[in-house]
Every structure is written in C-alpha cells, then in structure tokens.
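Scroll down for the structure; my scribbles are underneath it.
One protein chain is absent from this view; the other protein chains keep their places.
Entry: chain A
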Amino acid sequence: MSEEREMITGIEVPIYLKYHFTAGEATARFLSQVRQGKLVGQRCPSCNNVYLPPRGSCAACGVATTEEVEVADKCTVESFTIVYIPIPGNPIQPPYVIANLIPDGANISFIHLLSECDNDTVHRGQRVQAVWKPQEEWDYAMDNIRYFKPLDEPDVPSESIGKVPVTGWEV
C-alpha cells in the first residue's frame, strides 16, 4: 500500500455558455447614432450633467436620463497615459497614448486613443478632435473614430475642463 500516487493539481472542465447579450436601451441608442457619425449623450434632469456614452441613468443622482444631447467631436484631454508594453491581441504598436477625453457639450469623460501627436508634450487641458474612419466603414462601434489628434487651439484651464459648451472653446 506504499505505492506513490501522482498528485492531481488540476482538472479540465470547459464551460460553454451562450448568451444573447444586450447593451441596454440607452447604450443601444448611442451606438446606433455613432453608426451615423454622431456622438449623442444624455442629460441628467437633476444635475444637468451630460453623459457620453449614456448608461440610462445619472450615477450621481440616481435618476433616469432621457434627454438626448448631440455633442461635438472636439474634446479636451482630462487625463492620459502612455502605454509602452505590448498587449496581446492589440494591433496598436506601443508606445501609444490613451486619454480620458471630455467632448465639448458633455461633462463626463470617455477613453480613446490620441495619435498624430508628440507623446512627450501631450498634456491635460489639450484640445483634440476625432479622426473618423471613411463613412462606408462605420459600424455600431466607437472605433468609427480611429483616434483623436491635437487641435491648434489654446489649452482649457483646469477649472474649465468638463465645462466647455458644445459650441467650442473660446478664450
């Protein structure tokens, strides 16, 4: 009975579950407008903040957002990071810039790529604009915008980031 047994350190138990996933009514509405080349957020009836992309509620106030607001494809950099490590499956060659961007007319940031820029001089408050794919390639996806590139406009001071009207930034 002294026979040595092989230690079992793992078993394979594959799991296959199929789902018909839905993004949500607000997000589905947003994606169908992105397909038309428009960025449409939703305004909170309580605090007036505009969310993009909308999730159907104002997370701060806990109320439903229903009023749709088209925002600009010009944005202000709220924050950014420069990625130096390759990420498996990601076709983008490092180093590249990922930024939190707040579109003119919205108050909450979303994440996208910055390109055609000097990585060493990217900064908070910088003005950028969307570079869209050709219209025939548009789909229900945020990568209809390839990336954002710097605009030749004055910076937005810290206290005004997230408060730029849809008409744009005027000094």
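The criterion applied here is as follows: a residue touches a chain if its C-beta (ideal position, glycine included) is under 8 Å from a C-beta of that chain, and two chains touch if they have at least 3 such contacts; residues count from 1.
The definition used in the following text is that contacts and distances are computed from a predicted model.
Asks: Would you mind picking the UniProt name of the chain not drawn here, from "Branched-subunit amino acid transport protein AzlD", "ATP-binding cassette domain-containing protein", "Lipid-transfer protein" or "Nucleotidyltransferase family protein"?
Replies: "Lipid-transfer protein"
Asks: Which listed residue, A:Ala26, A:Ala99 or A:Val156, touches the chain dropped from view?
Replies: Candidates A:Ala26, A:Ala99 or A:Val156; residue touching the omitted chain: A:Ala26.
Asks: So that we can see where the missing chain sits, which residues of chain A does it touch?
Replies: That gives, for chain A, the contact residues 11, 13, 15, 17-28, 55-64.
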